[in-house]
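I have placed the structure first, in the form of structure tokens, so that the comments after it can refer back to it.
The complex appears here minus one protein chain, its other protein chains still in place.
Order as written gives the chain letters A and B; numbering starts at 1 within each chain.
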Amino acid sequence: MGEVLIVGLLSASDRAARGVYEDEGIPALKDWLGKAVTAPRIRYEERLIPDEQAVIEAALVDLVDVRGCHLVLTTGGTGPARRDVTPEATLAVADKVMPGFGEQMRAVSLKYVPTAILSRQVAVVRKQALIINLPGQPKAIKETLDGVFAAVPYCVDLIGGPYIETDEALVKAFRPKSALRPKPA
Amino acid sequence: MGEVLIVGLLSASDRAARGVYEDEGIPALKDWLGKAVTAPRIRYEERLIPDEQAVIEAALVDLVDVRGCHLVLTTGGTGPARRDVTPEATLAVADKVMPGFGEQMRAVSLKYVPTAILSRQVAVVRKQALIINLPGQPKAIKETLDGVFAAVPYCVDLIGGPYIETDEALVKAFRPKSALRPKPA
Partner (left out) sequence: MGEVLIVGLLSASDRAARGVYEDEGIPALKDWLGKAVTAPRIRYEERLIPDEQAVIEAALVDLVDVRGCHLVLTTGGTGPARRDVTPEATLAVADKVMPGFGEQMRAVSLKYVPTAILSRQVAVVRKQALIINLPGQPKAIKETLDGVFAAVPYCVDLIGGPYIETDEALVKAFRPKSALRPKPA
């Protein structure tokens, strides 16, 4: 009942952080989650910061260790350019690396563009939180979340977070039978 | 003739190691290998241990360095939960990381369940041994070995182990022509 899913949304972008243009990553993430996650209620913690590895690391640690996030989605900073350091910051704060997410996100994006190979997205577990790097473009964010979110609720179960339910018309959360909660009558 | 394939089987499971339930991983591995590998004769070295990284590392080092295993298959401990540390232990004893096995095992398992993304399985070479992390469930063990074992015999050739032959009805070992031994007439 009183259960809340605490979700950190972190956009790494030099230009958006300086106000040169409007961040499109965090709105795209909220739009997708607002439609796909039906329970529990979500509380968002948002951060719009420059592409500085130390700043990103500090924000991730704060979101997980202080704000208590169960899930952190980052957007931006995963390409090959010099200022793209989100994966390095994410790996630096990891307890466990989850290689399947990066592999699958690239496999999904490859159906749309050959340059998906260039994305260096990773996902990791830190304490009670799953942290996933997503692309910067709203269209690619949607394609990627469509492709991997089915596995997120069970992962959050396994690391001790709340039981996430989804709109099955958009994405069907998958759990082994032994991990399914009975639906309320 | 006198050639023997020494195979280490390591099950990492707190509950099975305490006797809370019966380990199903090692029997599933032996069942699969007993059917699929037709030559040479296999000698098994079995270990049932808790999910402690240092204990798993020590067992892997013993299996490879002291017992002389050519192939070590682990089962269990590859998920995202706090006690899942088999991949970390495996990487800690690696001479070489073999990323293709983890990628392909997840790709194979994804055909069955979307949560295959959550598996953190790795494979590595240590000295004369190929070490591969497998899932904990017997069904997933079979699916995974069906999907990747074709490459194992040639890998064992390349790191100096015995020439493995398989029942081609179950899995066809692949070698380049230059590495094939003539069949006895």
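As a working rule, a residue touches a chain if its C-beta (ideal position, glycine included) is under 8 Å from a C-beta of that chain, and two chains touch if they have at least 3 such contacts.
Note that the structure is a prediction, hence the values are computed from the model and not measured.
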Touch with the omitted chain, as defined above, among B:V55, B:V97 or B:L170: B:V97
Sole contact to the chain not displayed, among A:G2, A:G19, A:P80 or A:P182: A:P80
Per the touch definition above, residue among A:R47, A:H70, A:R120 or A:R175 touching the missing chain: A:R120
Missing-partner contacts on chain B, residue numbers: 96-101, 103-104, 107, 125, 130, 148, 150-151, 154-155, 158-159, 174-176
Hidden partner chain, residues of chain A it touches: 79-82, 84, 88, 102-103, 106-107, 110, 113-120
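As a working rule, only the chains that are shown with their structure count from here on.
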Approximate Å spacing (C-alpha centroids) for the pair chain A, chain B: 32
